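Pasting a structure here, questions to come.
For this depiction, one protein chain was excluded, whereas all remaining protein chains were kept in their positions.
Chains: A and B, in written order; residue numbering restarts at 1 for each.
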Amino acid sequence: MSVRSRAAPDVRMAPRPKRDWGDEAKRLWYKFSLNKASVIGLCIVLFVLVLAVFQPWLAPYPHHVGAVVDFANANRPPCKEYWMGTDTVGRDIMSRIFYAYRGAFTLGLGVLLATVPLGSILGLVAGYWKERWFSTVIMRVTDVFLALPPMILALCVCAIMRPTLFNSMMAMCVAWWPWYTRLTYGMATSLRNEMYVKSAELLGASKSHIIFKELLPNCYGSILTKMTLDMGWVILTGATLSFVGLGEQPPTPALGNMVSEGAKYLPAQWWISIFPALAIMVIVLGFNLMGDGIKDMLSGEA
Amino acid sequence: MVLRWLQRIGVYFLVLLGLSILVFVIARVIPGDPARQALGPRVSEETVQALREKLNLDKPLFTQYVLWFKGAIRLDLGDSLLTRRPVIEDVRRYLPATLEIVLLSAVFMAAGGILFGIVATKYTGKWQDALIRVLSYLGIVSPPFVWAVLFMLLFGYIIPVLPTTGRIAQSVAAPTRMITGMYTVDYLLTGNLAGWWDAFKHLLLPSIALMLGGMAQAARLTRSNMVENSMKDYIQAQQAYGVPEKKLLYKYLLKPSLIPTISILALDIAAVFGNAFLVENLFNYPGLSRYGLSAMLNKDINAISGVVMVFGLIFILVNILSDMVVAWLDPRVRLMGGADV
Partner (left out) sequence: MSVAADSFVVQIKDLHVEYKTYAGMVKVLNGVNFHVDAGEKVAIVGETGCGKTTTVKSILRILPRNSRIPKGEVLFKGENVLKMTPAQVRILRGSGVSMIFQDPTMSLNPVFTIGEQMMEVIRNSGSPGAEKREVQQELAVMALRETAMPDPERIMLSYPFQLSGGMRQRVCIAMSLSTPRDMVIADEPTTNLDVTIQDQVLKLLKERVESKHSSLILITHSLGVARETSDRIYVMYAGNMVETAPTKELFGEQLHPYTQALMRCIPRLSGGGVAEGIPGRIPNYLTPPEGCRFAPRCPHAMERCRSEKPEFIACGNGHMVACFLYDEKGGC
């Protein structure tokens, strides 16, 4: 599970060499770009991000995100004016998808930015002081949260609150942090025996120095990889929640509620649900391909 | 050995206890009044107050928990506010249906995932490998509800060869005797093959929708482990000793490569329970997940706590099972209590 530093044992004692960041970035980009699939993933993510951010300018009917009705153009199949067709009240599906992507990114970033720092640091602390009582407490609490599939936990929390985007974000935070705690806990327990940590201890480094300057930087790679993959999962889970009606409420479009609304009109108006479903797959695919690329980039030799 | 297993099971019991607190807290911080919500606005305040007292909602949170916990050990999870039946009775009624779907998913997931992983390894770099990789990505990135919607479109309207709703067709009688509550098993036990076939067909679409993601993940993991291990010295050494290719692949390479797959499969099976909430709902399949979802949407607190505890318990059982399979496969875990290579 844990990705350990691959440094040869004899260089661990040596002072960390000054890194040339420009050079480092170039090397990493080269390794990332070796895998064509991951470059495609990056392009998908950037493309979708641009669509989401510039929705008001890029979408053909940007105002269709609200409670707009245009019965003259209702239920139009995909055509020249409406590339992905229109829904039962005549709103452009494509414009709504662009807007829904905004929610998806907000959700993904929000959940990860809230849970990753907290979860990781808890894990590092628990792993570094493995023998202390608070480590046991942290890890047992983590186990409790991990004893339920994230989906059930998120559903549970979400169900008791008013269904909004923000509340579904909160619900997912409850379900998400323990995974990072477990990840960094595992890494910290093995890293704390490394020579460079031992030597920092002997030199009298402060505990916060050891946690943040010695242990944490070695976890960046694994955390980053997991974060990229998790962006996909968070968006997917969020879509699932909004599919059952726990999330952004209509008329505001979200990827999940668009699918569930459209599912009522299958098979005649298939485009109302199929395009949002594809939209979910595209963005999750993007993050998955990218995550795999980052994993390859940060592991492996040379 | 025995001591280590007992210790592990002890930890799981602690987890279960913690989970009960967590679930209890989540279920009781619901804003609004569950008693009023259950009875509707027209009922008099006295009746609502009586229900509150019956549900112990008038007592402090801690007392409520103790009372609930005392009941739970006697398998008394309280009454559902929605169905007005004891929750445990509802669990008994609906759980077998969900287990049926999840078990079938798990079998498909494990068998398919490992099989595709082996095929991809055998043809590394060839078109079979590429095809499996593309299909895996497709499986991983599509949530089960998308598959469910697609299946309903496909099998409900375009090629109606498989049923998309319910547990059995209306023309088919339920099993004459309820033994396990799982229709497919009960039909077999009562010797009703036509009934079995019908019930099995009803299971297919929901369980396939549920398992595709997990299967894809298992296939990818199996492949990557097998390819990584095939470059290890011990496989090269065994190859150099003339071990036949087939035996090398299916025995000596597969066994060490399966260990990580088993742990992932356990997580994926748990995820199936989570996603079953939506898929059962879509396929109108009367299982515990659909029951749980309606409980959540209606803030039926006893039912929520009950269903979630049942799933937590099942999840822990799945974990113990996967620990046992890993220990059986991996002598390092079996004999030392941890893999460190």
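Keep in mind that, in the parts below, contacts are C-beta pairs under 8 Å (C-beta built on N, C-alpha and C of every residue); 3 or more make two chains touch, one makes a residue touch a chain.
Keep in mind the model is a prediction, meaning the values are calculated, not measured.
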Which displayed chains the hidden chain touches across the whole complex: B
Residue among B:3, B:158, B:193 or B:240 that touches the chain left out of view: B:240
Candidate in contact with the missing chain, chosen from B:137, B:183, B:196 or B:252: B:252
Touch list for chain B against the chain that is not drawn: 124-125, 231-244, 247, 252, 255-256, 259, 329-332, 335-336, 341
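The criterion applied here is as follows: only the chains that are shown with their structure count from here on.
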Rounded Å distance between chain A and chain B, as computed from the means of their C-alpha atoms: 24
Chain A residues touching chain B - in the complex, by the definition given at the top: 140-141, 143-145, 147-152, 155-157, 159-162, 232, 236, 239-240, 243-245, 256, 259-260, 263, 266-267, 270, 273-274, 277, 280-281, 284-285, 288-289
Contact set on chain B toward chain A in their complex: 11, 14-16, 18-19, 21-23, 26-27, 29-31, 137-138, 140-143, 145-146, 149-150, 152-153, 156-158, 270-271, 273-275, 277-278, 281-282, 293, 296-297, 299, 304, 308, 311-312, 315-316
